[in-house]
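Excluded from the complex is one protein chain; the other protein chains are retained at their positions.
Here the chain labels run A, B and C in written order, and each chain numbers its own residues starting at 1.
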Amino acid sequence: MAGSSFGKLFKITTWGESHGKAIGVVVDGCPAGLPLCEEDIQIFLNRRKPGQSKFTTPRKESDTVEILSGVFEGKTTGTPISMVVWNEDQRSRDYGDIATYYRPGHADYPFDEKYGFRDYRGGGRSSGRETIGRVAAGAIAVKLLNEMGIDFLTYSESIGPVSIDKSRFSVNEIYNNSLYMPDAVAAASAASYLEELIAEKNSCGGVIYCEVTGLPVGLGEPVFDKIDANLAKAMFSIGSVKGFEIGDGFDVARATGLENNDAFCVADSCTTSSSKGRIAKATNHSGGTLGGMTDSAPLTMRVAIKPTPSIASVQKTVNKDGEEIEIAIKGRHDPIIVPRAVVVVEAMAAITILDAVLENMGSRMDKILEFYK
Amino acid sequence: MAGSSFGKLFKITTWGESHGKAIGVVVDGCPAGLPLCEEDIQIFLNRRKPGQSKFTTPRKESDTVEILSGVFEGKTTGTPISMVVWNEDQRSRDYGDIATYYRPGHADYPFDEKYGFRDYRGGGRSSGRETIGRVAAGAIAVKLLNEMGIDFLTYSESIGPVSIDKSRFSVNEIYNNSLYMPDAVAAASAASYLEELIAEKNSCGGVIYCEVTGLPVGLGEPVFDKIDANLAKAMFSIGSVKGFEIGDGFDVARATGLENNDAFCVADSCTTSSSKGRIAKATNHSGGTLGGMTDSAPLTMRVAIKPTPSIASVQKTVNKDGEEIEIAIKGRHDPIIVPRAVVVVEAMAAITILDAVLENMGSRMDKILEFYK
Amino acid sequence: MAGSSFGKLFKITTWGESHGKAIGVVVDGCPAGLPLCEEDIQIFLNRRKPGQSKFTTPRKESDTVEILSGVFEGKTTGTPISMVVWNEDQRSRDYGDIATYYRPGHADYPFDEKYGFRDYRGGGRSSGRETIGRVAAGAIAVKLLNEMGIDFLTYSESIGPVSIDKSRFSVNEIYNNSLYMPDAVAAASAASYLEELIAEKNSCGGVIYCEVTGLPVGLGEPVFDKIDANLAKAMFSIGSVKGFEIGDGFDVARATGLENNDAFCVADSCTTSSSKGRIAKATNHSGGTLGGMTDSAPLTMRVAIKPTPSIASVQKTVNKDGEEIEIAIKGRHDPIIVPRAVVVVEAMAAITILDAVLENMGSRMDKILEFYK
Partner (left out) sequence: MAGSSFGKLFKITTWGESHGKAIGVVVDGCPAGLPLCEEDIQIFLNRRKPGQSKFTTPRKESDTVEILSGVFEGKTTGTPISMVVWNEDQRSRDYGDIATYYRPGHADYPFDEKYGFRDYRGGGRSSGRETIGRVAAGAIAVKLLNEMGIDFLTYSESIGPVSIDKSRFSVNEIYNNSLYMPDAVAAASAASYLEELIAEKNSCGGVIYCEVTGLPVGLGEPVFDKIDANLAKAMFSIGSVKGFEIGDGFDVARATGLENNDAFCVADSCTTSSSKGRIAKATNHSGGTLGGMTDSAPLTMRVAIKPTPSIASVQKTVNKDGEEIEIAIKGRHDPIIVPRAVVVVEAMAAITILDAVLENMGSRMDKILEFYK
C-alpha cells in the first residue's frame, strides 16, 4: 500500500486508522514563510467534524489538531509539517460481528483478500476519518493559494433527489445550514428527506460542486499531468466518489462543437471573467481548462458521492467461512456523507492546484533566468 | 512539462508532435518473457488510424509502428520497449493563420501563456496523434493481461443524442460499423446524425464504455492510489475527456444505500460473477471496486468526450495582438472523436490495471516468502 | 523541500526538528503480516541513542518509540506505520548566539539563503536526530529481510587514523565496545585518540562498513535504479557522509581487469559463497553487484563520515550582518559521529534492499502468471 502519498512537489502522506491511536498527515514541500498556526487548520477540520447535526454520526470527537513540526515562530520553515489528531473515541466495544463477515458496500472483502487479514475495528484505514489528514493539509494549501488571490467555493449541489435552485443561490447560506447547501429551501427539503431515510434505516448520496477562481493561465502539464487528470485522481481518491466532471461534464456528450466551444474575448470586455490574463472567455463550458492547462476562466468541478454503505436495514452477505447470511449493521451512522465531504473536496482541489502552481514555475527559460539572476 | 510519463512500475513515456518527424513511446517496466511483435501493436493502432471512414479526418497516415528496442527473439526482455510511428503527412502547408490566433476549444492560448510560444503546426503536442504512443503501449498491456485471463470490452455507448439500446446489444457488431457501437440500429442513426453535422460544419461528442473482466480481487491501493483514482487520472489525461464514472457513476447521487449496496454471495451461486475469488456480488452498482480495490465483479467505466473543437463554422476569438476577430478553421476534421478514442480508453485502462497487478505482488508477507523461497 | 521521502514501494517519510515537539516517520508500503511491536524498533533506536558513553552528547533522551498506526494484533496490516519519538530535552535555552551567525561545517548559511530564515534551535531539520525516523523504519526492513534469510553486519572500520586489524576481527566484539568496532585493540586505541580530541576541543571522522548476506540474485534494476545507485543515494542522504564505495571501491581505479574480475564458480565448490543461487563467485571485488543487480555474493559497502562540525575551538565565520567574526560553539557535542551512525547506515541499506526485493517481483512473465494463478 505505497499509495498513502499524493502530490509531487507539495506532497502529503496520510496515516492512521479510525480506531487506532491517532490520525495524521505529513505535508512535505510546503514553501517557507507562510504564516501558519493550529487555528488555521482547526477551522477546516471543524467543517468535517462529526456530531454537529442530526445527520452526522454522534461519535464524540473534538478532532483537535496538533502541529508537531515544520512551523517556527509562526511561519512555515520549508521542512515537513507533521500534524496529528488523537482519536478520543476508541472505547473497547464488540467488533466480533463485523470481524466475521463482509459488509456490503465496504472494503472488508478486498482488504482480506489483498492483505490476508484486516483491522476490523470500524472502517480501519478505509474510514472517512482518513480524510482528516487531507483536510489538515488542504487548509495549508488553501491558505497559501488565498495569498496568491486564488479562491475556493465548495458546496452541496444535490442531496438524494433534492437539487439546489440557482435562482435561490446564496453564498452566505452555505454555512447557514448543516448540509452546506447554498439554497435554504433546498436545504430544508433535503433535511426532511434525510429524516425519512433515518426512519427507514436507509441512506443517500449527492453531488458536490467546487469552483476555483483567480488562477494564473497555464497551470497543469499538457499530457498525463493535465490539471484535469490530477484533479480527477484527487477526487476519485476520496472514498465513496463514483463520478467526476469538469465544466459541462457528461453534458458535452450531447452538445455540438458550436455549442461547446468557448469564444475567446478581450478580458476587459468579458463580464464573466475572473481571469488574471489579458484574454478571457465569453462562456465556460470547458470548466476552466484547455489542453490540460488552466485557461483564464474559473475551474468548475462536480463530484458524485455514493450513499453511506453502513445502514441498519437487513442485508445479505457472506461470512468468512463462506456462508451466505443476513446482517443488520449496529450503531448509528451518517445517513449522508456529502456535507462532511464538502471540505474534503475543497482540500483535495487545493492540494492539486498548489502542486501545479509550483511545477509550473520551471516552464520557461526566460522566467528561470529572471528568477536566478 | 515533466508530465509525459504515466505509471509507476509499468511506466510509459510518450513524445512527439502532430507535425513533427514522428510520434513515439517508451514502455519501461514491461515484464520479460511476453511474446511480442509489431503486428500485436499494429492491430491496436489500426483501430485509431485516420482515414478509415467518412467520419474521420482524411489525413493520410499508415501509422505503421516500428519496435526499436526491448524485444529479442520474439519476446520482451524486461528492458525498455521503444516504439515509433513516423509522421508521413508533414507536407509544408500554410499555418500562418492558426499561428496568429487562439482557436476556441483548443490549447493554443494556455500554451502560449505557459511556454511563451508554441509549435503552431496542427495541434502540436496536444494533438490526438499523441495518443498513438498510448495505444501502442496499451496493446502490450492488453496482451499481457489477456494471458492472465483479464479481458477488455470497449465501445461507443452514445454519439451525440443517439444511445445504444441494450436490447439490441451485440459484441460482434462493435467492429462491424465504423463508429464502434454494439447496436447496428443506433450506429446507423448516429451515422445519419454525423452526416448532418458535417453539412452544418459542426461536430459532436459522446460516451465511451469500458468493462474489464477476470480480475483478481484486491488490485489497487486503498488510499490515494485507488484503482478508481488511477483510472480517473488515466481517462482525464486523454484530451477532450470531461467526465468519468465508475459503476453507477452520477446515478449514485440519487440512489439510497439499500439500492446501491451490492450484496455478497457465494461465487458458485452468482450467475453474474466473472470473479476469480470464492465470493462474488449479486449486483455491481459499485462497478467492480470497493475501497479502491477490485471487488470480484467486472470493472465498469464511462468516459464523456467533448465535441471536436475544430469546426469550419464561423467563431469569435482573439488574435495574438489582442484583437477580437472572427475565424473559420480550414481543412476537414473529424466531426466526432469518440470512435477513434475507444481504443485509447481501452489502452489507458489496461496500462493502469497492469501497473496495479505489478504493485499488488508485494502486499503480503506470506506471498513474498513464497515467491523468494 | 519535497525531499523527505525515500523509496518507491517500501517508502519512508521522515519529519521533525531536533528541538521541536517530536521526531517521526511514516512507513508506507510495508507488506501485511509481519509480526511487529515497539520493542523490535526500540532495540535499533537504542543503538543510536545519545548519552551512552563519554563519546556521545550527554543530551538526555530516552528516545522511546510509539507506534501510532499500521499494526493490529501484533502484525503489520499493510497500511502506513506511523512512529513517533517525543523530544524530551527541549528546555528553553539561549540560542541567541547561533541564531546570529553561520556555523562552519553546518547547513545554517544555505538554509537561510534557500528558505529566507531557519529554525535556529540546534540543527533543526539537519540535526542528527532526523535519523531517528530512518532507524525506526530500518528496524522494520531488517526484521522483514531477516525472515527472508537476508542478514546485515555493520560496524566502525576506522575512527580517525585508527583502523581495525582483520586478524583480530570478532563479530562479538562489535557490541562489546561503545565504538562498535569488531577489534578490541583498535577500539581501545580509538578511545584514547578520542579522549585527546575532547581535551583539544576537536573532533574526528571515520569509516563504516556494511555487509549484506543471503540475497537473491538479480535485485536492482539495470539502468538508473541499480542497487548500487540506490544504495549510494541512501548513504549520501545521511548527513556528514562524504564518500561511498561498493566492493573494492576506489581501489579499482588502480587494479587491472584480470585482478578485478571475479571468476564464476559452481556454488557448491565455492567456499566464499553466501549465494542462494546455483552459481557463485570465487572472489568478490565487485562487492556483490554486476550491472546494478545482486550477483550472488554479499553486498559490501564503505561509507566515509566527516568529523563532527560542532567543536568548541575558536573558528572564523560570518554573521547575519555580513561581518567576519570569531566564534567558539558552546555545549558539549559528540567528538565523533561514526559509532552512532553505524545503525543509520544499516537502516538505510535495509530500506533500499527491501524496496528492490518488492520491485523485482514483477520482472518475469512466468513468475507473474504463477503468482496470480
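Criterion: a residue touches a chain if its C-beta (ideal position, glycine included) is under 8 Å from a C-beta of that chain, and two chains touch if they have at least 3 such contacts.
Remember, it's a predicted structure, so these values are computed and weren't measured experimentally.
Participant: Among the options A:P216, A:G257 or A:P307, which residue touches the chain absent from this view?
Facilitator: Considering all chains, including the one not shown, the answer is A:P216.
Participant: Considering the complete complex, identify which of C:N146, C:S192 or C:N261 is in touch with the unshown chain.
Facilitator: C:N261
Participant: Of C:Q52, C:T100, C:S192 or C:S313, which one is in contact with the hidden chain?
Facilitator: Counting the whole complex, the residue in contact with the absent chain is C:S313.
Participant: Counting contacts across the full complex, list the positions on chain C that touch the omitted chain.
Facilitator: Missing-chain contacts on chain C: residues 1-6, 14, 102, 104-107, 109-111, 113-116, 125-126, 130, 158, 160-161, 197, 202-207, 217-218, 220-226, 228-237, 239, 241-250, 252-266, 269, 277-279, 282, 286-287, 290-296, 304-311, 313, 315-318, 322-324, 359-360, 363-366.
Participant: Quickly run down the residues of chain A that touch the omitted chain.
Facilitator: Contact residues on chain A toward the absent chain are 8-9, 29, 31-34, 76, 78-79, 144, 147-148, 216, 222, 357-359, 361-369, 371-372.
Participant: Under the stated touch rule, tell me which residues of chain B contact the chain that is not displayed.
Facilitator: Chain B touches the chain not shown through residues 1-5, 7-11, 13-17, 20-24, 26, 28-29, 32-33, 66, 68-70, 72, 75, 77-82, 84, 114-119, 121, 124-125.
Heads up, the rule we're going with is that only the chains that are shown with their structure count from here on.
Participant: With chain centres defined as mean CA positions, report which chain is farthest from chain C.
Facilitator: Most remote chain from chain C, centroid-wise, comes out as B.
Participant: What whole-Å value do you get for the distance between chain B and chain C if each is reduced to the mean of its CA atoms?
Facilitator: Here chain B and chain C have centroids separated by 44 Å.
Participant: Measure off the straight-line distance from the CA centroid of chain A to the CA centroid of chain B, and report it in whole Å.
Facilitator: 26
Participant: In whole angstrom, how far does the Cα centroid of chain A sit from the Cα centroid of chain C?
Facilitator: Roughly 38 Å, centre to centre.
Participant: For chain B, give me the residues that contact two or more of the other chains.
Facilitator: 222, 359, 363-366
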